[in-house]
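The complex appears here without one of its protein chains, the remainder shown in place.
Labels run A, B and C following the written order; every chain starts at residue 1.
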Amino acid sequence: MIETFQERYENRHEYAKQWKEKTGGKVLGYFCTYVPEEICYAAGVLPVRILGSHEPQDVTEPHIFAMYCPFCRDCLAQGLQGRYDYLDGIMIAQSCLHIRQAFTSWDLHVPTDWSYFLPMPHNVQSPRAVPYLVEELKVFKKALEVWTGNTITDDDLKRGIELVNRDRQLMKQVYELRKREEPPLSGLESMYMVVSSQLSDKEDHARLVEEALKELEDRTLGRPIGQRLIILGSEDDDHEFINMVESCGSTFVIDDHCTGTRYFWDEVSLNGGDPLTAIATRYVNRVPCPTKDWPLRTRLPHILGLAKDWDATGAVILQQKFCDPHELDIPAIKSALEEQGLTTLFLELDVTVPIGQFKTRVEAFLEILDEDDLF
Amino acid sequence: MAEETTSKEYWRWTESNWHDPDMDWKDGEIISAGIDVGSVSSQAVILVDGKLYAYSNMRTGSNSPKSAENAMDWALEGTGMALDDVHYVVGTGYGRVNVSFAKRAITEIACHARGANFMYGPTIKTVLDMGGQDCKAIRVDEKGKVVAFLMNDKCAAGTGRGMEVFADLLGVHITKVGEMSLQVEEEPPMVSSTCVVFAKSEASGLMREGWPKERVLAAYCLAMAHRVVDLLERLGIEEDFAITGGIAKNIGVVSRIERELGLKALKPTLDTQIAGALGGALFARALLQKERKSK
Amino acid sequence: MAKYKTAPLKSWQRAKEIRTEYYQNYAVAHEKGGLRWAGGAWTFDAIPAGLGDDVYPITSEPYGATIAFQKDFSDRCLEATERAGYARDLCAYMRNYWGSIILNEYGWVDPGEERKPFPKPDFVWQDHICCSHAKWYQVVSDLEGGIPMYCIDVSVGPYEHTTEHGLEYLVGQMHDGIEWLEKTTGRKYDDEKLIEAVNNTCRSTSAWAKVCALNQAIPAPLEEKTMYSLYVLGTLQKSSKDVADFYEELLAEVQDRVDNQIAAVENEQVRVMTDTQPPWGFLRVFRYMASKYGCVSVGSLYTFALIGNWIWDDEGNFVPRPTPQSQGLVIKDRDQALRVLAEWELSKPEWQHFYHPKYKSDMMIQIAKDWKLDGVMLHYNRGCEGLSLGIAENRLAILDSGFPVMVFEGNMGDEREFDEARTTARIDSFMESLDVPKLN
Partner (left out) sequence: MITTGIDVGAKNVKVVIQEDGKILGKGSVLAGLDMGAAIAEAFDAALKDAGLTRDKIEKIYATGAGRNEVKDADDSYTEVGADAAGAAHLFPDARTVIDVGAEEGRAIRIDDRGKVVDFAINERCAAGAGAFTEAMARALEVPLEELGPLSLTSTKAVAMNAQCAVFGESEVVSLIHQKTEKQDIARAVHDAMATRITSMARRVGVEPPVALIGGVAYNPGFVDSLKRDLEVEVMIPDGPEFISALGAALLAAGMAK
């Protein structure tokens, strides 16, 4: 049943279209995981994350200068090629400049009824961030109400919070299982689980994860686990790459990605308070994207913690080509991990990755990690 | 090959094979071999009980399984040894997975590290492999195990392939390029583009401006050296330092690397192109011993 | 026979002096018991001014450009940074700046003197709108042994949608910042100095915009190559009295050039603007355009508005923004000063495209009209993602509005990514397509 998540990932468009037909609701395409999905669900809108398709394309050059990350170009290409023509609206929450260009060019050239820019604060370590975001969420809520014609009550918000939290809790249970000596699922499978959550109705996804948990309870991969690896860096749903690494005799047991833990790690803790404040607090305090991780690099201790708790021996540090926010953290992260005794491998992702060349690096990296008895 | 259609094959480096006439392999307990199928050249190395017995070094064709066989056959030539006499073969390099008669494939990075350790001894800490189409900076421990590495395979600049194209372009035999590039009073500015494709037009441009070949070669070797030094510096260099691969034979590049780094590379005792295959053969030996132990 | 009379700019000398003093003061600050701080060209430099008159900044973008002018030193800096593991596609200013920290060599060399060690700042005071701004200084702090840093996030959306809570967010961070400055430096904060610095900031950024507005005249009294060395003062220290005074004197001189038809390019026959920072090591390209085609670049949104402050008036004209002080406002206390400063900076034209390219396109098209341009030259600048942001969309919009556009790729601070010969070849093609006859 684990394959269901891969199917969902592969048939994301069909799924969203069916959801529309079934519910008659609006589908909102979003560009960054800082978008507060709780409020969308409260408004009865289905938020789906816009992702690339990892194919060479020739439609974005007139719109995005080639020095911006391949991910934002791949995303825009989907829109320009009409693959998301079923969307009722698009939105982005302020994060990096790169993906913002995909959003603004989409806004200019792909006909969409509704588009929204949420100025998510960058200074998340400042006490001023939450109060500011609360006000912005009020504005956002109002905009959603005008767009959908539904008023959003506090109960709706609470429902939205519970819905998304539920899925987060379940995903965390799945990740707990990956701590086992014999993780019941591969890094690729868990990537499909997380990303399919970004592409599905949460209620429906949560149901699938619940079932999956039953199956995972006594499942094994039926292959040697090999080296236990942590994978971290910018957006990465490149299944071909992840699969290649795992087929070279290793298993990803944990990650720090916005297509992984960073998406679902932190819950909204409502405990009787004002829903919007609770939501704002969650997004300000969540595991940050490097672009918001300053003046302190809070991701460092977090990543080291994950590597330790999931018992990783090596780290694959990935980054979308030209992703400055990550590039600015990598020297620090690399040395921190190495101090903790992990071997690291750094690779740059493009729209498509040169599997052949990467394979040599990956194998050499794994050779460093094992077979001391050959020397 | 495009080059082969041209009248003179300046790019063509000397292929070779060798075996130790004084050694009787039949007394050998473990005969291990490594086959390095690179994108430009292929080598086979045969060890008898860990001692170098025979090797070959030749050009890779576009059919790598065949290149592997050719290299092996040529190494066996005149030894009286047959492929079946070899107990364990490891394949490495680009075509490592296509060595049909290899029991195991290991990356050229691990193999070059181990081969260098054998060639230069346990004091070797940093290895620069300038191969046919990529370039690797490798840190190794005293056992010849890789500690860290950086690889540049996004660009043929600073690789054997690049040097071949360049030798052809200037009509200077590849084995002469190095010495010739040193026949300049002072170093010229380096060519701005080390890209194989554009180096062509840039070099032609320089020669039209009346630059002598020596000077153009100097500029190119300098640019090549500069690129790999960047790679080494990013990895961090520790002495002893050695260079393997075909470019290690190019004094023009090597001496410039040494000058930029401010340290000397150890003098090779063996053909630097066989380092990968040699490492493969050493791994093969270790793997066989491991197998026999576990039995 | 030249078409127009021309004359060197008198204010030039003074501009050079201010810049020299700036880098010298920063270097020797400690000798006089003063303080040194580092930040970006857009940082609220008016705020540390409240720590005293002996507190000197170094802004890293112009500093990085200063290094870019010294090709050999720049090469060494860039390589030092790359070898330390920082990616080659990061901001070219920073790679020059960080390199000079790593090499411990100061990018400013007084004529006839040896290159000195890099003067380490006491703290970092930065703002954040480009997604790397604050991150740059994490690296600086790493390289400088963990010096304290404070950054203010200003990305609260486009000016036309400024909200009270957005303003509150900025002002709040500023108040916290002042407390932080007092704690970090152990100095007592002086609100009077802050108020004066805020007044200077408004004065200098408004006056520079007025200078640029005068370039609508034919012939243009200034060409962009010269403007670069003038606007830069604002990027060094827009809150300083010297800079504010200088721009007001400059304004008078440029007005005089306009009145007397004194041209920057004696054979002006075609007018263009550029966009984003130029490849600093290759400003001679502008001379090539002027001498071969009588082509004058009258500026760019970059030179006009990186520091200069502009606004759309009620009639929909794009005009220098009048300072609130000039309209009778008198700042009384700290909170008001911070509020005025925040509100003033939020209208900065070069901050608007961070939210949507349409804001920048509108301004560029208006400039193309009002400054009477024949074409536009866009520098696709690999060295700066902040200002190259949306440039491809700007290009499309400008083309739609009927102005020819030429694109050239390069890097403001990394000469390895700029090809001079091919760029001049492009300029030739562009001039041909504009039917511009070659001079002589």
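What to note about this one:
As a working rule, contacts are C-beta pairs under 8 Å (C-beta built on N, C-alpha and C of every residue); 3 or more make two chains touch, one makes a residue touch a chain.
In this text the structure is predicted, and so the values were computed from the model without any measurement.
In the full assembly, the chain not pictured is in contact with A, B, C, by the touch criterion defined above.
For the options A:Asp58, A:Glu339 or A:Asp372, the residue in contact with the chain missing from this view is A:Asp58. Within the set B:Asn98, B:Thr126, B:Ser181 or B:Thr272, the residue that contacts the chain not displayed is B:Asn98. Only one of B:Glu108, B:Asp134, B:Glu214 or B:Asp230 touches the absent chain when the whole complex is considered: B:Asp134. Interface with the hidden chain, as seen from chain B, comprises residues 1-3, 5, 39, 61-64, 94-95, 97-98, 133-134, 153-157, 161-162, 193, 195-198, 200-201, 204, 207-208.
Along chain C, the points of touch with the absent chain fall at residues 399, 404-405, 407, 419, 422, 425-426, 428-429, 432-433.
Annotation for chain A: contacts to the undisplayed chain at residues 55-62, 350, 352-357.
Throughout what follows, only the chains that are shown with their structure count from here on.
Interface comparison, B-C versus A-C: the pair with the greater number of contacting C-beta pairs is A-C. For the pair chain A and chain B, the distance between mean C-alpha positions equals 42 Å.
If each chain is reduced to the centroid of its CA atoms, chain B and chain C end up 50 Å from each other. Centre to centre, using the average C-alpha position, chain A and chain C are separated by 36 Å. Those residues of chain A that touch chain C in the shared complex are 61-65, 67-68, 94-98, 100-101, 104-105, 107-108, 117, 119, 121-123, 126-129, 131-132, 135-136, 139, 290-291, 294-295, 297, 321-322, 324-325, 327-332, 334.
If you check the complex, the residues on chain B that touch chain A are 106-110, 134, 143-149, 151, 153-154, 283, 286-287, 290.
Listed in rising order, the residues of chain A touching chain B in the complex are 343, 357, 360-361, 363-364, 367-368, 372-375.
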